[in-house]
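Shown here: the complex without one of its protein chains, the others still in place.
By written order: A and B. Residues from 1 in each chain.
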Amino acid sequence: MNALKSFWKNIASLWSLIVGLQVTGKAFCGPQVTVHYPRQTVGPEGLEGFRGHMELVPSVKDPAIPKCISCMMCATSCPSKCLTVVKQKEPKPTEEQLKAMAEAEARGEKVKKLSAPKNPAQFIYDFSLCSFCNTCVENCPVGSIRFTTNVYFATTNKADLQMNLVERLAKQAASGKTVPGEKPKKAAKTETAQSEA
Amino acid sequence: MTRTINPDYIRGDLYTQRFEQGKRENTLILNMGPQHPSTHGVLRVVLEMDGEYIVRAEPVLGYLHRMHEKMAEVKSYVGFMPNMGRVDYLHPLAWNWSYAGAVERLAGIEVPRRAEFLRVIATELNRISSHLLWWGAYLLDLGAFTPIMYAFEDREILMDILQRPTGARLTYSYFRLGGVGADMDERCLRQILDFVPYLRKKLPVYKDLVTDNVILRKRLEGVGDMDVDMCRRYGATGPILRGAGLASDTRLNETYSVYNEIDFDIPSFPETDAMARYMVRIREIEESLKIVEQAVAMIPEGEILIKGAPKPNWKAPAGEAYFATEGARGKVGVWVVSDGGKSPYRIKLRAPGFSNLSLFAEASQGTLLADAVAIMGSIDMVIPEIDR
Partner (left out) sequence: MNAIPIELIHIVIAIALVAGFVGLNGLVLVWVERKVAGHVQRRPGPYEVGPNGLLQPLADAAKLVGKQLFTPDGSDKLVFWLAPIVSFLPVMPMFLPMPFSPFLTAMEVNVGLVLILAFAGLNILALCLAGWGSNNKYGLLGAGRAVAQGVAYEIPLLLSVLAVCFMTGSLSLTEIVAAQGNWPWQWNWIYQPIAFILYFTCGVAETNRAPFDLPEAESELVAGFHTEYSGMGFGLFFLAEYAEMIVVCGVATALFLGGWKGPGAAGAWWFLLKLYVLLVIMIWFRWTYPRTRFDQLLNLCWKWLLPLSILNLLVTALVIKL
């Protein structure tokens, strides 16, 4: 009796094979779910939040110049050490200025030295090291650095992964393609970060 | 033409040589991996085989060792978080959580309530995606090609959902010391709520296609016994332990965060075979859906990160702390020792996969090669996590 039962069970279990065929058959007739890449692309909706490589946010006045104040917060906090910010040198005082300064010194006044422009001379970002952790964005006091949603960045040359973001921004501005930045969201946070810097 | 073959080349590397000692006559030494299709990455198993039967098996680890523990000693507390997204690429949020939890315990940081719920939601979604991928890959091991594509289809939606708050699709570093990195807005929560019934509708289809399939059942039932005693001896946790019939889960047994406010079951199956472990994971997907649904309903308004959350130059108070969470593969533990400096003095990562894999050598003895593949898959290994 038991043998018969198990015999029948074995036969009956073959039904599951037909059920399986039904499932795949239905999928065969159903629509496809993939995106045919070169002909179709994922819309901006699907890219929201995607972290591509970094870019600098242009300042409000000049789209070719980043908001960045070269405070080095991002470079020091980056766990992967992939950011290098080079500050601008103080500009050489012109003849007249030198003269004025010498005069001021002779008068015993406090000499006002020329200060360097705040925006960085160079901002090198190493895409090959970045871990997309968002630390730099969170720690930037002026909101000058952000992720792009560039999913299509691909290269066969390793040197392309070393990006000079200042240059990139200038190029973008020249071609009129800059994306304006938002206001830094958290005013309070910005202040504390600035004082720390 | 006579050819001389270098005798060292024949003798093989250190592992093979050691392994050969004491072998029986008439056995075949087979290197499965490190580039074998079913070892999922770079695990190597040295097998001594008698025909198709396995006499002895020995996993060889370390091909993917990336010294995460050592890296912690030179990084800041905040800067170590991205590493936690890369230890176990399938369930990174559990590692995120273990690390964040350990440091928070060390520094006595209270996490805001909304952040706790966000952590629960994100981690459970991540658990589902991890189980889905395991499901597909396991069936690939067993020779069915299609399920992994279906699994990826569902996973894709999950990744889209998680991409918006976390910014990543695979190696999340979403948690922060004292909260989470970003909020989930209304749209994101609605997407999650839409996903729950979607997957619930899909699961019966998968049951029809795979779980009920007679070929699969015949291959998994009674294969690879791992009973509670064995689990205890090797320190196995997670679905393996629950597949042995012990409903043990860190989420409830050593409850953390808000899990004790959420109503869910710990699935466990007493059969101790590969099928039991399979069923545990499938049921866990359902339970995770339940958790996500409740958590989204219960989520309060409020902060997502405490005020004055640790910055990169933050110094932890001296001391040590341990925090364990339930990952998709078992208990994920992080032990942090601090000497009061900017970076941890020592971090110990307890990877569940490491303990779980040690059961393989014993469980696979005397089985067929095909069974060994089935057992190995049922352990759900993620090699980077095992090697760390």
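Quick note on the criterion: a residue touches a chain if its C-beta (ideal position, glycine included) is under 8 Å from a C-beta of that chain, and two chains touch if they have at least 3 such contacts.
Every value quoted in this text rests on a predicted model; they were computed, and no experiment measured them.
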Specify the shown partners of the omitted chain in the complete complex. A, B
If the hidden chain were put back, which of B:Arg187, B:Lys218 or B:Lys307 would touch it? B:Lys218
Out of A:Ser6, A:Thr34 or A:Gln97, which touches the unshown chain? A:Thr34
The missing chain sits against chain B at residues 5, 28, 30, 36-38, 51-52, 139-146, 149-150, 153, 209-210, 213, 215-216, 218-219, 368-371, 373
In the whole complex, what residues of chain A lie against the chain that is missing from view? 17, 20-21, 23-25, 27-28, 30-34, 36
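Just so we're on the same page, only the chains that are shown with their structure count from here on.
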Just curious, how far off is chain B from chain A if you go by their C-alpha centres, in Å? 29
In the complex, chain A residues that touch chain B: 13-14, 16-17, 19-20, 22-24, 27, 33, 46, 48-51, 76-80, 131-135, 138-139, 147, 196
Sort out for me which residues of chain B touch chain A in the complex. 75-76, 78-83, 85-86, 146, 150, 153, 160, 163-169, 171, 173, 181, 205, 208-210, 212-215, 217, 311-313
